[in-house]
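The other protein chains are all here in position, but one chain of the complex has been omitted.
Just so it is clear, A and B label the chains in written order, and each chain counts residues from 1 on its own.
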Amino acid sequence: MSDTARGVDISVGLFILLGLVSVIFLVSQSLGASDISGNASYTLHAKFDHIGDLKIRAPVALAGVTIGRVSRISVDPDEFRATVDLRIDSRFSQLPVDTFASIATAGIFGGKYIDLSPGGDDMVLQDDDELEFTQSAILLENLIGKFMLNTKGEPTE
Amino acid sequence: MTILSHQASANLIEIRDVSYRRGKRAIFDGLNLCIPRGSVGAIMGPSGTGKTTLLNLITGQLQPDAGAVLYKGRIVCPCSRRRLYKTRRQIGVLFQHGALLTNLSVFENVAFPLRAHTRLPEQLIRQIVLMRLHSVGLRAAWQKMPSQLSGGMARRVGLARALVMDPQLIVYDEPFAGLDPIAIGAILRLIRQTNDVLGITSIVVTHDVEEARMLADLIFLIADGKVVAQGTPERIKRDDSPVVKQFMSGLADGPVPFHYPGPSYAEQLQAMAAA
Partner (left out) sequence: MSTLVRNSWSRFSEFAATFGGFQMFSFRLLPYLPAALLKPRLITEQIYAIGVLSLVLTMFGGFFVGTVLALQSYGTLVEFGQVDSLGAFAAEALVRELGPVVAALLFAGRAGSAVASELGLMRATDQIAAIELMAVDPVERIVVPRFIAGMISVPLLAAIFCAVGMLGVYLVGVHLLGVDGGAFWTHIHDRVDLYEDLGSGMLKSFVFGVSASLMGVYEGFYAAPTPAGVSRAATRTVVITSVWILLFDFILTGISLPGV
């Protein structure tokens, strides 16, 4: 009688174990997990006129490789611009102060991310510095408007 | 909480002027009956007179609309859940088919009340359970599952379980229904022996006239929501009233009619021809 009871206990234990393993697997596959894995990092700020649909935890890429994440998005009440905080892995602490940050789109349907193009200055950005050179997100409506303006020579009704 | 007169406590169960309705139907209307301590009482009646309802009133599963059901002089219901459970621990019930818990073995079924209400060590539980199983003749079947038992065996296990907490009152709901004569004989013997040897009180709800005659000290015949006859088996046998006679002699027609009530034969044929 206690044999079946032990069998039940073992199966239940395995079941719960399997469930937890699945959860851990799924967690490991999702972004935001490396945030938790506590690599040393430092924060840079960048101000944009428009961020489009950039979201928190969007990648920050250097030469197309993810080196950090967007950690905070807020609005500056004085300048009326958006302030984006970038958490960069400390391994990439040699970014020049004239590094250019732009909001790019990954593919046609991809989400927005921050693309960094390094400048040539000798001085490097420290923790809590602000990136001077930024380009806002390109909004589709503006693009279409420009296109129509260019081809017709005058705005259409 | 009130203990009534000393004379009243000679009756373990008293049903006083109890009325109970279900929907529009009055199942009981001014029912009166008393079961003296230490006796075996048989409650009989035509189908649908609410014998099971009566059991539910005695165990406090149902509350009477009027009147009182008294156990040892105290009102059974309404009362707090804790007191109700206390009362129920003194009452053992044997259901029609045993009502064994299907996912537990015979042993575990009988041990169930002990495990739920006492902190007895495993050794002692084992001894008590085996003793009870032995008294119903099923000690060697302790490992079987309820699905492996015959009807009679399941009922006997149910009896062992009902007795395991040493109740003062034990209620049997149709204990002979659907059993072969040997099994009936076994149950009869068990009921009588248990009652006398353990000095408890028993109430048997049954249809079976012969078995009731052999078994009971007092018979109560219930019809139309009231007790229409009560007394010792000999007295009931000599009772000449039509209701009692029809039931006890098994007559097909009488106060309980054979034909389902409705229009006369001629009327119905004419109505169907016209339609």
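Here is the rule we use: a contact is a pair of C-beta atoms (placed from the backbone, for glycine too) under 8 Å apart; a residue touches a chain by one contact, two chains touch by 3 or more.
Treat the numbers as computed from the prediction; the structure is a model and nothing was measured.
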{"item": "Given B:Tyr20, B:Tyr71 or B:Phe95, the one touching the chain that is not displayed", "value": "B:Phe95"}
{"item": "Options B:Ser19, B:Asn32, B:Gln61 or B:Gln246, residue touching the unrepresented chain", "value": "B:Gln61"}
{"item": "Option touching the unshown chain, where A:Phe15, A:Phe133 or A:Phe147 are the choices", "value": "A:Phe15"}
{"item": "Full-complex contact with the absent chain, from B:Pro113, B:Gly231 or B:Pro255", "value": "B:Pro113"}
{"item": "Residues belonging to subunit B that touch the chain removed from view", "value": "59, 61, 85-86, 88-89, 91, 93, 95-97, 99-102, 112-113, 116-117, 161"}
{"item": "Residues of subunit A in contact with the chain not shown", "value": "8-9, 11-12, 14-16, 18-23, 25-27, 29-33, 35-36, 55-57, 59, 66, 106-109, 111"}
